[in-house]
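The structure follows.
Here the complex is missing a single protein chain, while all its other protein chains stay put.
Note that the chains are named A and B in the order they appear, and that numbering of residues resets to 1 at the start of each chain.
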Amino acid sequence: MKIEISRGKVHNEFAQKVEEISGQNLFACYQCGNCTAGCPVSFAMDLGPHQVIRYSLLGLEEEVLECNTFWMCASCLQCTSRCPKGLDIARIMEAIRLVILRKKERLDRLEVADLSEDFLERVPQIALISGFRKFTS
Amino acid sequence: MGKVGVVLCPCELEGGSSFDPEVLVEGLKGRKDVLPLIHHQPVCSESGVEAIRAFMEGNGLDRGVMACSKPELFGPTFKKALRQWGLNPSLSEVLGIRPIAEGKRTDDLQEALHVIEEGIGEIQRRKPAKGPKTPFIKRAMVIGGGITGITASIDLGNGGYEVLLVDRLPSIGGRMLQLSETFPTLDCAQCTLTPKTVETGQNPHIRLITYAEVESVSGGAGDFAVRIRRKAAYVDWEKCTGCGLCQEKCPSKVPSEFERGIGPGKAIYTLSPQAVPNKPVINPEVCRYFTEGKCRVCEKVCPTDAIDYAQEDTFIEERVGAIIVATGFDLYRKEEIGEYGYGDVPDVIDGLAFERLNSASGPTAGEIRRPSDGRVPKEVVFIQCVASRDPERYMPYCSRACCMYTAKHARLYKHKVHDGRAYIFYMDIRSMGKGYEEFIQQGMEEGILYLKGRVSRLFRDNDHVVVWGVDTLTGKKVEIAADMVVLATAMIPSRGAKELAEKLHIGTDEYGFLTEAQWKLYPVESGVEGIYLAGCAQGPKDIADTVAQGNAAASKVQVLFAQHRNSSLLRSDS
Partner (left out) sequence: MEFLYFPGCTLYTKAQNLDEAGRACAKALGFELKELSNWTCCGATFPLAKDNIMALAPPARILARAKEEGSALTTLCSVCFNVIKRTNELIKGDEEKREKINTFIEMDYQGDVQVIHYLEILKREVGFDTIKGALKRDLQEMRVAPFYGCMLLRPSEEMEFDDKEAPTIFEEFLGAINCEPVDFPYKIECCGAFQSVGAPEVATECAYAILNSAIRNGAEAVTTTCPLCQFNIDNMQREIRQKYNGFPGIPIIYFTQLLGLALGLPVEKLEFHRNDVDPRPLLEKRGLL
């Protein structure tokens, strides 16, 4: 329940990497929570998108990378379309996914083996292709 | 041709760079008719003023130009100083030039020199204006009869000056006429306002010109010629006694703008039973006689034969020495907010509608009943900062009064519906006035549930309004099936403010609020001498601040009038 923050921690390398990949300024977020309020999958998230932004800005890399928020994000752009500060939250979620997926040790979220044969039979290309693009490096 | 003294104010010109204003002086050298001075003390300091005087007098200069990057700040002091030494005010000018930036020094310098040269040329060509031909008219026009305009008019009237108070609605009072009770004291708005409107109506120096708008303005301080269009009321106000019979009998019921669409109004109406003046007007857009050609009920019932369907707009031409603009505000239309259903979701109302709901004179006689089915709402969600503080989609600024009035609404609701729950979604609570923070805390203790976060979407589900918000303190998305939702929408300038400002040659900001000469030190001055601004026309604020500005503007006018001995009190009967 306690964090220590300092010059070195706040907006650290991790936060900057997220900013660089997403092209968004984390400092611009004023934590209104509108993104979380309208997110259709927030019910399944450990942290709301607004919290992920906050944690990232504070430099809490571990906590961010451990939560499932960005894996749950469906890139629906509802948050992006309503952010009063014009942040593209969907891009921030993508950036965090990529921070993990671009690590040396391949940390793919999804493997074909995870999917049952029955499911593979049913599922259309479009779902597979987009899923694998989001969840694998 | 006179010799021009050019005063350069270096500190403001440097723009943070190491610019040496001597270069500007270099550029002006070689002109016999010009003498430059780099002025190293702030103009507003006593020693600064003294130095300029020594320079002007010592060199026999009779025309003065000042170049600085904040003309609105230093200009008035400079012009005033020159006037005090007997220089004809028309022979001084203050030029605004941009700071000289490090990177673009040569460009900026050229541009600055160009502006100064032009200014010198202009001032040399000028003939000294003779003293005002006509006496300075000590009589004012106040545009907008809200609490601001009323306050200013009463001050001026009590000071002995004649005032024309122009409002485009049939009666004065402005938005405050719609309010039920007011923060931070929760006293009845009408009980506070009515004595003021009545006083305004009775003040012998104040002439009410309501249901009227300013058509054109020309001239300057001391003698503005104004033309006012008085809209046809279709009622002869000279004959009308305000008995109210016509309104009672008029068969045409329409949603009323004054009631914010949640209550009916008549085609012939006054704004309130205590309206000042208490004379009705007919809205031809909804009147059955005007739209369908038959009815004339009001004409039949009127005991004084005051109804006149043939009335036309009339024009009033007047001369005044000063003008105060107090045209107030509108609310951002909820019909323009897509994520809250474009105004189509029943039982989603704005703050002013809630005031009407809570008003004894409103459509429910002060009972909190929701518009769709008249039920008493038990789950009520209030949303703050709607279309405010939203640079991406709506207005970037804070509307200043809505934190307070939302707390007020929630408290008033709780006082009337004891078993109801009031939720307030907020981003921050801004309660800077005297007694305001205490007011908020009291509300919390009375059981208002504050939820810190925005509401992303509202929609109808059966007979509920589903609210998708967030409580950022727990981090959770929040869903509430509400019975009614009240939106604290942004204050925006009243419709037509920009056009009016253009007629007056005064400035507006990008949203249409009137711009003051300088926010910190000249808050009620416009850029034009003799024209002042006050109240929400200048920017969102609450009644206390609005009244302070009304007082300030009136006192500025009195100062202006006091400076002119050669003058006339010109009365309309003269």
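Keep in mind that, in the parts below, a residue touches a chain if its C-beta (ideal position, glycine included) is under 8 Å from a C-beta of that chain, and two chains touch if they have at least 3 such contacts.
A quick note: this is a predicted structure, and the numbers were derived from the prediction, not measured.
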Omitted-chain contact residue, chosen from A:Asn12, A:Gln51 or A:Gln78: A:Gln78
Residue among B:Pro195, B:Pro264 or B:Gly338 touching the omitted chain: B:Gly338
Residue among B:Ile38, B:Leu449, B:Val466 or B:Ala544 touching the omitted chain: B:Val466
Interface residues of chain A (partner: the chain not displayed): 20-23, 40-41, 43-44, 71-72, 74-78, 80-81, 88, 90-91, 93-95, 98, 109-110, 115, 119, 122-135
Residue ranges of chain B at the interface with the undisplayed chain: 338-339, 341-342, 344, 459-462, 466
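Criterion: only the chains that are shown with their structure count from here on.
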Contact footprint of chain A on chain B as seen in their complex: 339, 389-394, 427, 452-457, 468-472, 475-478
Residue ranges of chain A touching chain B (in the complex, touch as defined): 30-39, 42-43, 47-48, 50-51, 78, 82-86
